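With one protein chain withheld, the remaining protein chains of the complex are depicted in position.
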Amino acid sequence: MRKIAQLFLLLALPLFTGAQTADDVVSKVLTKLNSVKDYKVSATIKANIPMIKILPNEATIYFKQKDKFKVESKGITILPKQGFTDINNFLAKKDYIAVINDTVTTGGVKTYLISVIPNSAGGEMILAKLWIDPERSVIMKSQITTKSNGTVTTSYTYGDQVKYGLPSKMVFEIDIKKFKLPKSVAADINKSSAEKKKKAGNKGTITITLTDYAVNKGLSDSIFK
Amino acid sequence: MTTEPIIRVEHLAKRFGTFEAVKDVSFTVNRGDVFGFLGPNGAGKSTTIRCLLSLIRPDAGKVELFGKSYANERSAILANIGSIIEKPDFYRYLSAEKNLEIFARISGANVGKKDIAEMLDFVGLGDRGKHKVKGFSHGMKQRLGIAQTLLHQPELIILDEPTTGLDPQGIVEIRNLILRLRTEQNKTVVLSSHQLSEIELIANRMVIINKGKTIVEGAVQDLLDANDLQVRIETNDANAAKEVILSAFPITLITQINQRELEFPVHKNQVHLINQLLVNAGIEVHAIEPKRKLEDYFMNIISSEHVA
Partner (left out) sequence: MLLKNTWNEFIKILSKPRSYLGVGALTLLIAIIIFAMKADGKSIISFVTASFEQTLTFNGHILNGYLIAFIILQMLIVHVPLLVALVTGDLIAGEAAMGTIRMLATKPISRTNIVLSKFIAGAAYTLFIILWMGFLALFVSTAIFGTGDVIVLNSDGLVILPEADVLWRFGAGFCVAFLSLLTVSSLSICLSAFAENSIGPIVATMAIIILFTIIGSLDVTVFDSIKPYLFTTHMASWRSFFEDPVPWSAIRESVIILVVHNIVLVTVAVIRFNKKDITS
């Protein structure tokens, strides 16, 4: 299946090649991202997920190359399992084929829709679709499909830190079809089944607003312990 | 002794399902009486006493204590009564002192720790106040029961079979205690028992009930008058003896037991005359056995109960 998809993309390649190849676009993005050695940022996390009720929460996010990542919060915060560092790590390995599928306007910005397919079948990643703004070399939207976590779509908004490719806002769209509530003592036995069936939709969003970036200030490894 | 009635029971009746425990019981207890409430087991004594204490609601009849009825003045009546029903039961997990404190608190009187200590001394449990009741013998519980009845200085004391289960020494102790209540504290005491001898020793008035009905009521002295006898005579010829006696004395209730024995009620003064009459008529008198009439009657009830 993967082979067929790769073949299809290779055949389609000449149709969409413009001024830049997909690899050029992706590597520019990667270069920008790699210019960030570390950062610390304040985040406001707002989750709107059916079956989970949580108030917006404040957190501090720490990142250090290559893959050190930590969320520090006073209360409980919910983040998508993938999205922050996974795409960076995957692209950094350069073990993929990138193809420009189309040019799409997303969030008022003209972007290349690039499909990125891993060469090896052993990894977690199945397919990544990236909507990249070629002007600023930043990802405007991503859709990552992994083996175990399904598909997560992320939209990015940029502010002051666009020069590092760091967003000021990220909106994750999560598939919640897989959520099943365990039947346990923790459940409220007195609620009738009719009430239990009251479920709204199967898409959830997590919006993370990021402010006060401190980039490349030299974070100590001890923070991530 | 005054004759002011403290308890007045009239035509009391109580039924449990189909069983008529009390059919028609009436009696009066006067102030200062030690009143014997006598009857064989199952006569209805306990039910009557429980009616006196509002433990059981009678189906019919009237119960009046201190001129008041339970319908409107229950608390006022009970504040003036101390009682032990059947056997004194206490909180086994509490000490004697704590038990008395509990009952004193709801007795309607001001009873202090000192009063409790004095009362324990009075009943001979002065050194056992701190001990838990679960270690007490039946006699000790009975004495603690008496302490509990007296603690709030009631006018009337009702004791239901207070000597049941006691050893002879215990019986004597309780009997003396009751006599002291009468002589030293001038209490009115109602004492139920199935033993005439017990009532005879301490009561001045009594009622006998049987099968839920009052049989007789009056002063013990009158009821157990030693002059009023039931005599059994053994001769060589009961028929001849019966003829001789009836020709000289107007005795209606003469019973011929067998060919040799007769039984009949007679005044004490007439016994020697009957003997003389029979001897003069040539009848051999082998034995004359006098019995007090009421005792005999009561013994008959008891024995028929045992036979049944």
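By letter and in written order, the chains are A and B; residue numbering begins at 1 in each of them.
FYI, contacts are C-beta pairs under 8 Å (C-beta built on N, C-alpha and C of every residue); 3 or more make two chains touch, one makes a residue touch a chain.
Keep in mind it's a predicted model, so treat the numbers as computed, not measured.
**Q** With the missing chain put back, one of A:Val25, A:Val41 or A:Leu79 would touch it. Which one?
**A** A:Leu79
**Q** Which one touches the absent chain: A:Ile54, A:Val109 or A:Ile126?
**A** Counting the whole complex, the residue in contact with the absent chain is A:Ile54.
**Q** Considering the whole complex, not just the chains shown, which residues of chain A touch the missing one?
**A** 49-55, 57, 59, 71, 73-81, 148-150, 152, 174-176, 178-182, 184-193, 195-196, 198-199, 206
**Q** By the contact criterion defined above, which parts of chain B meet the unshown chain? Give residue numbers in ascending order.
**A** 16, 50, 53-57, 74-79, 81, 83, 85-94, 98, 102-103, 105-108, 148
Note that in this section only the chains that are shown with their structure count from here on.
**Q** How many angstrom lie between the CA centroids of chain A and chain B, rounded to a whole number?
**A** 99
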